[in-house]
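Apart from one protein chain that is not included, each protein chain of the complex appears where it belongs.
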């Protein structure tokens, strides 16, 4: 049976907790991670209690200095995480009372673990958003750097994994810049709903003490205070939102990684991954495997899983707080622990990737990638686009039969399909000139890409 | 074998499409829903082509009036949705060419189905967001109305489905107002990323024609144009975001519905659902079932499923467009078709719910809901909160043994636990006075709730 | 307000159903699909009621012939699916009463819609399993056929999408045969739990009439009767199981499709897809896209989504029946409608795929795929495998530097790394001989594959 003194709610119970249950019930194993947030929150609460005259200044001083000490001890791992303490809140309070006696018990005045845990999680998510935002920005910087460095490289743009039209590598890379930009926005918007102080909601109905919630909010850097105590202690939509923003981010990274994997296959050979970012095989001596992008791609499932997990957990729960909500934390923590290294490791890998420009360029010359441009050429000669499309389709069938590319057909052969085709068609069909014609905003033309790069850099600096 | 003329890409193919494949491949069955968006988008594109001199004014006039006619015909269901037409884009173009001949084929100049479908879906989501936002607001209005109408009703606030502290019904209802407010915000933020024109991206690399993308954006009410063509044709994060905002919304509704179901059980009996919103049993004549809230709760899974479906579909796809993306639409459409009636039917149901004030009030009097307040009372007498908590716990054990509530203990009995307890304790322990003490911002006190109600009404009017 | 007569539970209600609610509540829109199962079930129930003397033989005859007529009319689409009839069960009963008057009302004796809907769904799933099992077998047959037809083709086996070791194409294809075999098993096992008669459970507590449940089970081909009425009307784990078996099947198909897509890229070029199974682009005349495998891969998400949807819906529902369970059907139906054509279309596509043996074989010659075999060769000379692995690794570094494959190093160069290497190493390093050495059961050696093929054919015939 558990030690009566280890709980913060023993009075009404005739029997202590079953040990297996205690272990099953305890969250200290994982919520110990919140110790710094918990203590900072408590310190702000304490200062406010004193200011409001609910505790004395002297009591406040004692509590504050003991809390500061506990924080240092926790940081150094000096306080054992015994499961007899249900959670980090209890652990900290017990440590406090051990240090300064019953005065420590006054800290919990006007507060419940229900609003306290919401506070801690919000502070944690807030910091996670800031770190993730920074890592997103770093990856964006790497992409911009690569795009600039390899400004002249061209490769096939694909649809359906079939060569479609030649594009600038920089343009391709900047597509990911855009995705990451939206990812960053989603995290920032999440922050607005995270950054709301729940303290003062107490268990569910609000506190009876004359707390100054605005003061605590200000001290802890919250932009607003929660408007409804029952909502504040029982919703975790702000965590779901973080998990969702992370899921989309991982989806984007999974696409980038899929490309890195395909590109580093012998068949594509567009890139060479650095040795330091690959692994070998225990049986096949020649192997150099793109483990890292594979892992990032694989971990996408993990983050989706966490989103689904918490969404399921919250479905159909009546108000207000239910113990089911304790399940929010591990999903959140593991998501943070997944997303951060994925971003970081990918940034470092990308910096070291070498692009095989020659192989990429050659790939643009086979597979009729210029067919659309030939159709556009015919439109320029007055044909409707649909007719031009059909005509080029037939020219391709003919060329395939001859085992030639379009630009390898001679003028006579071409003219059989459309008399208006002239010699200028050959210049027109050079992949580089195809790219150059696409300088519309958002297009792959060098001017358009230059403008996008410029804009990207400005955004990153702001 | 399919009719060659039914496709927009026949030229290069030697063999028509297998019929079963054609059916499997076609999206016309479900994307016909986008006809209005498709035609409006085409009209804006057409006007721009004319302004830019890519087609003549006369051609433009013919195309525009034929498109308007097709739109009317589609609205009246006069155009059969034959699967020989792959999709709505093809169907409209074929109908156009039937009406005005080869000139109709010019419409597709500078455009691909890849950017066209992104356009249509964006326009659809934009409208869906507006409708959903309106329905959310309506439900908020109903909640505010109910809260005002039943301003004096109190009921037990629950945690862990155990009676915790008395709260105002209005406070309980406003918790949902807050959730819905955040839901509304999420949809609005989604809108910013939806409302970006993809047209001009063509298949993936941008168009070679001198399109005026800004003009089209303005005509169609888009706030920005896409910055990268490869990104524009291949991402659907904006759809995922809609599915996520819908998932959280449904989660919130599932919680409300869970409460309606529990409250209308014979055991709780807090509410009576109107006959017109219930169903009976084919075998049990007495049954009046809360089918509607059950259905809404059940449909939560459905929307989660769609979010998971599209998230999975997009995982690991290389750039740019892949056919897998065709799977975005049914998930989206069914989500819209689920969320809208859930909101609407729930608003109407809630308006008709009658609250059994007497039963709710009585429930606040049994189960020691005032225990926290008794502890607070003891804190007022100088005890630490932890000590007070423990003392009240013991008083409850004693009272349970006597089969009494706390307020049924006489002063002598109370004093055995703490001498400082005085006669004023009885007034203090009245549920209504417990509520009155919680007027801190966000609390359940009448003043606090009045301020929240006022604020809610102002927000709804803005 | 709805027509009182359209419901089977009107008596206790003072107010008819709100029309929007009626529509929201009705399942007839989708459960009409169950009409044949519903009527067959009713006929067996009717025959049993007569045999037990609960209704007369004459009543039974009238009911049976009217039901048969209704079934024919439903098949011909002659009965409108008005939402005023909540569901297919009500619709059939109302049609019955219209035909033969109040006698028709006797059919529902000893039965509730709760056990009736479970019956219908079970009959539907049973048939779906049989169809899906047949389609799986068909796809297995195609794979075996392809393996036999292309028995001599070799290609690189990949790990991490890097060339690893040469394998027989037949071996590669038979890997999918094995996956499908397990998929088939899962559906068969699902069948055991589906094929249990719920009728007799009535609403939840069992019927008071002297029904002969065994007789009905026998008539309808059920292997057992349900053991507990509350379980029978409220669980849908048998549907979840079908959705799961379908999810894994789709996962396997998604892998096969991923390979078809990669193999048909210009870079790999291992296969050519038949024109009749591809589509083109509205803008790029050269495109021939592997839409079909992309769609199958994309639809994997959809089936996962349905599994997640129903799992979520069922979480936390108290016993016994709750309206939430109505959400089981659309997820189920759409899964069936997805899985069946995916299997069927893929079978037909695969039959028409042509393998480019030359290209595949050449790919086995570049990329040091024989490195493991060289290590094995060294082990044969007495080296430990780890040492041999390291030695070959260094030989590869040297060879890469020389831009040579291992078999292009001359003996002298080889001996620098290990003196025991002899001339026989060159024969040893031929990809075909590498394959031949792997005749262990389950290996890619021709003998092993021949045995597997034989076994596969026997299994398909059984």
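In this document, chain identifiers A, B and C correspond to the written order of the chains, with residue numbering beginning at 1 in each.
Throughout what follows, a contact is a pair of C-beta atoms (placed from the backbone, for glycine too) under 8 Å apart; a residue touches a chain by one contact, two chains touch by 3 or more.
The structure presented is a predicted model; accordingly, all values stated were derived computationally and were not measured.
Every visible chain touched by the undisplayed chain in the complete complex is listed here: A, B, C.
Screening B:82, B:366 or B:422 against the full complex identifies B:366 as the residue touching the chain left out. Checked against the hidden chain, the listed residues B:81, B:133, B:215 or B:284 yield one contact partner: B:284. Residue-wise, the contact with the chain that is not shown comes from B:312, picked out of B:312, B:356, B:384 or B:407. Of the residues in chain B, those that touch the hidden partner chain are 159-165, 261-262, 264-268, 280-291, 294, 308, 311-312, 315-316, 363, 366-369, 371-372, 374-375, 389-390, 392-393, 396. For chain C, the residues touching the absent chain in the complete assembly are 8-14, 97, 102-103, 105-106, 108-109, 114, 157-161, 164-167, 171-172, 174-179, 182, 185-186, 189, 192-193, 200-211, 213, 225-235, 237, 240-241, 244, 247-248, 251-252, 254-255, 257-259, 262, 297, 300-301, 304, 307-308, 311-312, 314-323, 372-373, 376, 379, 384-387, 389-394, 396-397, 434-435, 437-445, 448, 452, 455. Mapped onto chain A, the footprint of the missing chain covers residues 1, 7-18, 20-21, 23-25, 86, 89-90, 108, 111-114, 202-203, 274-292, 294-295, 297-302, 304-314, 322-327, 330-331, 341, 344-345, 348-349.
In this section, only the chains that are shown with their structure count from here on.
The two copies, chain A and chain B, are related by a rotation of 180°, based on C-alpha atoms and rounded to the nearest 5. This structure's chain pair with the greatest number of C-beta contacts is A-B.
If each chain is reduced to the centroid of its CA atoms, chain A and chain C end up 33 Å from each other. Look at where the CA atoms of chain A average out and do the same for chain B: the two points lie 23 Å apart.
Multi-chain contact residues of chain B (touching two or more other chains) are listed as 8-14, 108, 114, 202-203, 297, 300-301, 304, 307-308, 311-312, 314, 322-323.
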